[in-house]
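Missing here: one protein chain of the complex. Every other protein chain is in place.
The first chain written gets the first letter, and so on, giving A, B and C; residue counts start at 1 in each chain.
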Amino acid sequence: MDIQAILEEIHGEVSPCLKMGRVASYIPELANVPAERFGMAVRTVDGASYAIGDAEERFSIQSISKLFTLIMAVQLAGDALWKRVGREPSGNPFNSLVQLEYENGKPRNPFINAGALVVTDVILSYLDEATQTVRDIVAALCGKADIEFDLAVARSEQLTGHRNKAMAHFIKSFGNLDNDPDRVLEAYFHHCSLAMSCHELCEASLFLANNGIAPMSGDIIMTPSQVKYVNSLLLTCGTYDAVGDFAYRVGLPSKSGVGGGIVAVMPKRFSLCVWSPGLDDSGNSLAGTRALELFTTKTGISIF
Amino acid sequence: MDIQAILEEIHGEVSPCLKMGRVASYIPELANVPAERFGMAVRTVDGASYAIGDAEERFSIQSISKLFTLIMAVQLAGDALWKRVGREPSGNPFNSLVQLEYENGKPRNPFINAGALVVTDVILSYLDEATQTVRDIVAALCGKADIEFDLAVARSEQLTGHRNKAMAHFIKSFGNLDNDPDRVLEAYFHHCSLAMSCHELCEASLFLANNGIAPMSGDIIMTPSQVKYVNSLLLTCGTYDAVGDFAYRVGLPSKSGVGGGIVAVMPKRFSLCVWSPGLDDSGNSLAGTRALELFTTKTGISIF
Amino acid sequence: MDIQAILEEIHGEVSPCLKMGRVASYIPELANVPAERFGMAVRTVDGASYAIGDAEERFSIQSISKLFTLIMAVQLAGDALWKRVGREPSGNPFNSLVQLEYENGKPRNPFINAGALVVTDVILSYLDEATQTVRDIVAALCGKADIEFDLAVARSEQLTGHRNKAMAHFIKSFGNLDNDPDRVLEAYFHHCSLAMSCHELCEASLFLANNGIAPMSGDIIMTPSQVKYVNSLLLTCGTYDAVGDFAYRVGLPSKSGVGGGIVAVMPKRFSLCVWSPGLDDSGNSLAGTRALELFTTKTGISIF
Partner (left out) sequence: MDIQAILEEIHGEVSPCLKMGRVASYIPELANVPAERFGMAVRTVDGASYAIGDAEERFSIQSISKLFTLIMAVQLAGDALWKRVGREPSGNPFNSLVQLEYENGKPRNPFINAGALVVTDVILSYLDEATQTVRDIVAALCGKADIEFDLAVARSEQLTGHRNKAMAHFIKSFGNLDNDPDRVLEAYFHHCSLAMSCHELCEASLFLANNGIAPMSGDIIMTPSQVKYVNSLLLTCGTYDAVGDFAYRVGLPSKSGVGGGIVAVMPKRFSLCVWSPGLDDSGNSLAGTRALELFTTKTGISIF
C-alpha cells in the first residue's frame, strides 16, 4: 500500500473543506491561526514515516494533552485512579457541569475537562514539579528537547477560563480534588498550552500502537494491558460528545483538541496525527475528521 | 388575641423538637451554636411588640441577607434586574448548578445562591462601598447602629465555599456577572455573615407589612407595588426547595437562613422572626418552621 | 369600590391584547374557538355578583378540572394523598417527564398533568362511577344540573394525547397508579372536557373564599385548614411554570387551563373567573392574566 500517495490524495480531497470549520475563538492565540492550515503524519511501528502539508508546524495541542496526563496518572496511581474518575462516555458536552452534580463530583472519564482536572490533581499529589515533568515526559516521548508550553496561551486561558474554574471549584466542593483548585487549574492550563507538530504527536503516541514500548528509546511506557485500556478509552471517550459518530466514520481510537489536532492509533500497526484548525460543531477538527475517515476508507484499515 | 400567650404556648410545644434538627456544620462558627436555642419575636404595624426566648440573641442571618440585598437591587436597578435573574421557584436545591447550565447562567430567582450572587453583582456595579452600604441600610432599618459582619464567619465561608465559588465562575462564564467573581464572592460572604437578633430582623422587615414604609423612621423603602412583588417572591421562592410545603403549612411570605432564622411577613399586619439552629432536610429551621405553623394555626391568620 | 366599573375598565384595557395570544391548536375543538372572546365574573362571599363580556359562555375548562379533582381526592383520601403526589412547584413544563423519572414516579404537585393523573387514580379507587361523580359534584357546586362533558373534546384528546399516555404508563411503571392506565386516562380526558362558564366557575370555587362552605347550599365542602392548603397549592403550583411571575403580577391563588380560563380566589372575600382563549408562552390565558393583574392593581386587593 502506498501510504504517501494516499496522504496526497487525502490532501487534495479535504482542501475544499479546510475553511468550512470554525477556528476556536475564545482566546486570541487560537483565533489568529489561519484556517487553511493542514498537516498529516503517519508513523508505523516498524519505522516507516509519512507526512503531508504542515506536518512539521507546531500548534496548540489543547485537549490532546489529556492523553499524556492520563498516561502519567495511570503510571503513578494505577487502578486507584478509577476511584476518582469513571470510564464511561458522558453523552454531554465536554465542559458540562450537569452530570458532575448528579454524580457527586466524579467525572465520567479522563477526557472531558472535569476528568482531566482530577487527573491533573492526581499528578500534582505525586510530583513536586508536576507541570515541568509533564513537559519532560512528552518531550522524551517524541525525542524533541525543545517542546515547550506556550505561555501566552496558558495566560489567556487563565484569564477567560471561567467555566474550567467553575468546574475545579465544583469538584473540590465534592471533595474530589486534593490540591488547591487554583493550583490544579494553573497546571491544567499549562498542559493544554503545549505546542507540538503532527510529526511530534505521532512519535509521542506511537507506543500505544506498539504494546506500550516507545520504539525510539525502547522504554516501556505501559504494560500491554494498560495500552488496551487507554485505547478503549480513546475510542469510547476521546472525541468529545461525537464519539459514536467518530467511531462510525473513522473507526480508530483517537484524541482531539480545540487547536485542531487529532491523534489516532491503529493498534499493533501505526499512529497518525492530523491538524486543521477549523472545528465542527462538536469541537473536533472538521477537515481532520474527514481526512481520518478518508484514510481508513482508502486503506481499508480500522479496528472494526 | 393574646399574642404573648400564644408565643408562650408555642415555646412549650416546640421544645421537644429543638434537638431534632441538624445544626449547619460546614463551618465551625455555625456548628458551635447550641441546638437548643429558640427565640421568636412579633412586631405589628401599629407598634405592638412581642417576644419569647432568645429573641435578643444575635445569630448568623445567612440567606436572610438575600432579602435585604434584593431590596437594595430593586431600589437601584428597578425592573432591569429581571433581565438578569428570574422570578420562578427553582424546584432544585438552593446550590444546584444544573438549572443554571440549562438556562444559560440566568438564575431562577434572587433567593437561591446563584440569584443572590447576581443581585450582589448588581449592587457592586452601583455602589463603591457596596458591602458597607448593605450593613448601613440593614442597621438603619432596624435602628441599631452596631449591626456588624461576623468576620470569622465570612472568613470560614471564604475558605470552604467551593460550591459558591463554582457558581460565581459559572455565571461569569455565561456573561451574567459584570464584576470579578472573587469580588462578588467576598461581598456575598460578608452579607451572609451579618449577625442579628429575632427582634432586629422583625424591625428590619416590618416595612414589608406596612406598604413599604419603615414604621420607626417613616422612611419610604419601597412602593406598595414593589412590596407586593417582594412578598410574592418570598412566598414562591423564599424557603429553598420546600416553598410548597412551607406555604401549605405556614402560609406566610418568609425567608429562611441556614443559621436557623426565618423572617415572615403578614401583609398589612405584622412581621415575625423565629430562630432555632437545628435544620430540617431542606435547610429550614425545623423548630422554627413548626413554630410558624403553630402561630398561623393558633391565630387563624395567614394569607390564605 | 365599584367592581362593575372596574370590570368595564379592564374590558377596555385588555381589548388590544385579545388577539396577541395563541389559541390552543392541538385538537380542533379548541382551535376553532374565536380568539377575541373575553369574559370575566366576580362573586363575593356576601352575595354580590359582577360580570362582563362572555361571562355566561361555556368553554372547555381543561386543567381547571385539576382543582375539582384535587378537592375530591382530599375529601376521599385525606393526608394519605401526599404520599403519592408532592406539594412543590415543579420548575418544569406541565407535561415534562424528566422530573418524574428523577423522583421515581411521584409527581411534584396535583396541578401538573402527572399529578392530576395520580389524583384521578385515587378517585377511581374510591368511587365506582368516578367520572360521573366528578361531574355531579361540579354541577352541585355551581348549582347547574346541566354541566356536561364535551365528548368530542374528550375523544380528540384520546386520539392525540400521546404525551399524557406516556405519562400514565410511566407513572404505572413506578407503581404509582393502582388502576389500569387506560382507565385513568379516559377519566382524566373526560374531566378536562367539562364545559363551564366564568359565572359557573366562580360559583363552583367560591367556597375556597368562604372557609370551605359553599355559600349557595351552605354545604361544608372542606375544613378551613384544607381550604388554606388548597389555596396555598394554587398559589405555588396553579399556573404551570409561570407561578412566580403570576404571583408577582396577580398575587392571588389561581388555576388556569389551556381552554383560556383562569379561576382566582381572594380568601375571605371573593372568587373570580376570567376567560380569553389566546394563551401566552406558559399556557396561561394572555389577556386573562393581564385582566387579573389589572384587577388586583385597580382594587389594591391581593394576598400580598
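We take it that a contact is a pair of C-beta atoms (placed from the backbone, for glycine too) under 8 Å apart; a residue touches a chain by one contact, two chains touch by 3 or more.
What you see is a predicted model, and the numbers here were worked out from it, not measured in a lab.
Judged over the whole assembly, touch between the missing chain and the shown ones holds for A, C. When the whole complex is considered, the residue among A:Q4, A:S49 or A:N92 that touches the unshown chain is A:N92.
Which of A:P181, A:P267 or A:G283 touches the hidden chain is settled by the complete complex: it is A:P267. The omitted chain makes contact with just one of the residues A:C237, A:A264 or A:L294: A:C237.
Residue-wise, the contact with the chain that is not shown comes from A:V227, picked out of A:L81, A:V227 or A:L272. Seen across the whole complex, the unshown chain contacts chain C at 96-98, 101-102, 162-163, 165-170, 172-173, 181. With the whole complex as reference, residues 86-92, 99, 108-109, 224-225, 227-229, 231-233, 235-237, 241-245, 247-248, 251, 253, 267, 297, 300, 302-304 of chain A touch the missing chain.
The definition used in the following text is that only the chains that are shown with their structure count from here on.
Taken as a contact graph, the chains are arranged in an open line, each linked only to its neighbours along the path. Comparing the centres of all chains, each the average of its CA atoms, the largest separation from chain B belongs to A. With centres defined as mean CA coordinates, chain C is found 32 Å away from chain B.
Centroid to centroid, with C-alpha atoms defining each point, chain A and chain C lie 55 Å apart. Chain C has no residue in contact with two or more other chains.
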